[in-house]
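For reference, the structure is listed below as structure tokens.
Excluded from the complex is one protein chain; the other protein chains are retained at their positions.
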Amino acid sequence: VIDTAVTYASGSGYGSTHKWQLTNSGNSFSRLGFRGTEDLGGGLAAGFWLEAGLQSDNGTGFATNLNNQASGTVGSGLITFNRRSTVSFSGPFGELRLGRDYTPTFWNTALYDPFGTGGGIGANHLYFAGLGGLLSATGTRASNSVGYFLPPNLGGFYGQVMVAMGENDNRSLLPGTLISNRHDGNYAGLRVGWLSGPFNITIATGKTRYATGDLRVSNLGASYTFESLWGMRLMGEYYTESLGPVDGRGALVGINLPVGAGEIKASYARYKRDPVGSVPNPTSDKLALGYVYNLSKRTALYGTLAYLRNRNGATQSLAGTITAPNRAARGTEFGMRHNF
Amino acid sequence: VIDTAVTYASGSGYGSTHKWQLTNSGNSFSRLGFRGTEDLGGGLAAGFWLEAGLQSDNGTGFATNLNNQASGTVGSGLITFNRRSTVSFSGPFGELRLGRDYTPTFWNTALYDPFGTGGGIGANHLYFAGLGGLLSATGTRASNSVGYFLPPNLGGFYGQVMVAMGENDNRSLLPGTLISNRHDGNYAGLRVGWLSGPFNITIATGKTRYATGDLRVSNLGASYTFESLWGMRLMGEYYTESLGPVDGRGALVGINLPVGAGEIKASYARYKRDPVGSVPNPTSDKLALGYVYNLSKRTALYGTLAYLRNRNGATQSLAGTITAPNRAARGTEFGMRHNF
Partner (left out) sequence: VIDTAVTYASGSGYGSTHKWQLTNSGNSFSRLGFRGTEDLGGGLAAGFWLEAGLQSDNGTGFATNLNNQASGTVGSGLITFNRRSTVSFSGPFGELRLGRDYTPTFWNTALYDPFGTGGGIGANHLYFAGLGGLLSATGTRASNSVGYFLPPNLGGFYGQVMVAMGENDNRSLLPGTLISNRHDGNYAGLRVGWLSGPFNITIATGKTRYATGDLRVSNLGASYTFESLWGMRLMGEYYTESLGPVDGRGALVGINLPVGAGEIKASYARYKRDPVGSVPNPTSDKLALGYVYNLSKRTALYGTLAYLRNRNGATQSLAGTITAPNRAARGTEFGMRHNF
């Protein structure tokens, strides 16, 4: 997939910035990968999946993370199989998967938002503003993971569990201290859901251990598709997180409406973080509106408008610009997505 | 394409060096890529092109540049899709292309030289010695570009325009100063030409904005193929550049003569830079002579000799060796190119 857009975004207030950019992944994530499956007979199969993220505006890739900790980031701006690198063994019992893969809580954020979690200005606000999304080493994927997925034939019931290793030595210490961080980067997560006709609901939770304070993320997503109303899909997500003493929570509602060869998308989300001391909760709201026109099954043109409002000292912004506390940010983007 | 050669090059004079090397891209550029086109019906098409440069002598790649400025170099020695990373939409109206792509002036340098701009010792002298070629962030390609190409059916007339964004914040300052560099890395360029039977002529110009002084490059290339004289092609390029207060200019003549399954190539170029103050212009001349023997349409053996002379204080050299001011450099290379 290659997806590139022209984006104009602006913050507001003292010290704010605006700029024009060529960005990528406004509609879907630019990526390149290799994958395959081998039928082993008896319902068993082996498979592999190597997938690298791309920045199509300048030809670079994305960092991956070796140990699910901030110290393990490697390959900033370079091509790695950061998106997924797994070998799997599957059969009637389900699927066992080893390597770097998505964490269970990520899926609810990606699948119950009409804009997903791509690089576009409309993408999931909770994912960008929260502590357990883009900012976290395990907010999207975990390395050194062992995952198990239930088989697909359980009457609409589905689920997965994942454990991942931080791979610290048993004598490892937090730099500059005598505090052990031997468990840092160890992850455990769970996701279960139920799909029945037009209705889909999923809950997920995960915990990553850090000597400086564990990260816990939980979310619930649900959607309903009204086939009689032009296939309109309504969806929502509720999200909570805590990183050591800091808590955050948010919610999102979205809609996806097919219109001829295109579709209209809209989402509204609010994210609130607990402050230090007795000051109000920093809160940000984002409204996104988009239209995608499919030139074919593989190629689409799209445009997105986004408006983001900060209150109680929040400073969230769009597309790498800066906005002042309690001020708003605006963005416009127009791009092209091509699957290959 | 993979292209690897054994090269011996030497400078001369006090402090000069010589060395044996295994080099790459003496005949054509080692590269690996992915590309495709989708027919959308009605004469419309979508396409993508991802291409990475390779150093076939040691298995590494090449840096790309994020923002068309010196600060944006990323991936030195590593594999990135530095050569091209585009998504495009084309139709009877021409082609619209987004991403990282070649700048218009680069094409005249590459196409009107029998040795092109590869890594070999025979490659275009103006490209290696000038300020607006290999040394410049936009001398070959620009990231964050939007390009438009005329359709191919205009009676031999062809053309392209490109704008590219440096993506600096509107409040961005030159490091250590209060001077705004908000426009740094913004590029605009144009190329138009006319092809009529054996005759081809093209002019191109481009400007990249920098707070420290804009870079302007212009060139004119022309060639004539004598079908009655064994398909001999004569070609020439005239080139001017200015980077802030410094001006440079040069010219090149070349010949390409098919002989049986092979071809003989020769080029002579001179590049001159305006000095600071009332001293003579540093000037360098390069003569290159080459022979390519095609084992098949895909595989060739080749050899090249090059001689480079410096005057008025110039210190240009070949293949990474060092030569003293006003002294000459010599090089020999023998290699193999294989397209795949």
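To keep things simple, chains are lettered A and B as they appear, and every chain counts its residues starting from 1.
By definition in this document, contacts are C-beta pairs under 8 Å (C-beta built on N, C-alpha and C of every residue); 3 or more make two chains touch, one makes a residue touch a chain.
All of these numbers come straight from a predicted model, not from anything done at the bench.
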{"item": "Of A:Gly11, A:Gly59, A:Gly75 or A:Gly206, the one touching the omitted chain in the full complex", "value": "A:Gly75"}
{"item": "Residue touching the undisplayed chain, where the options are A:Leu40, A:Ile179 or A:Val259", "value": "A:Leu40"}
{"item": "Contacts of chain A with the absent chain, listed as residue ranges", "value": "34, 36, 38, 40-41, 44, 46-48, 50, 52, 64-67, 72, 74-75, 78-87, 89, 98-100, 143-146, 164-165, 167-171"}
{"item": "Residue numbers in chain B that touch the chain omitted from display", "value": "2-6, 15, 17-22, 32, 54-61, 76-79, 295-296, 298-299, 301, 321-322, 335-338, 340"}
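To be clear about the criterion, only the chains that are shown with their structure count from here on.
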{"item": "Size of the rotation, in steps of 5 degrees, that lays the CA trace of chain A over chain B", "value": "120"}
{"item": "Interchain centroid distance [CA atoms averaged], chain A/chain B, Å", "value": "40"}
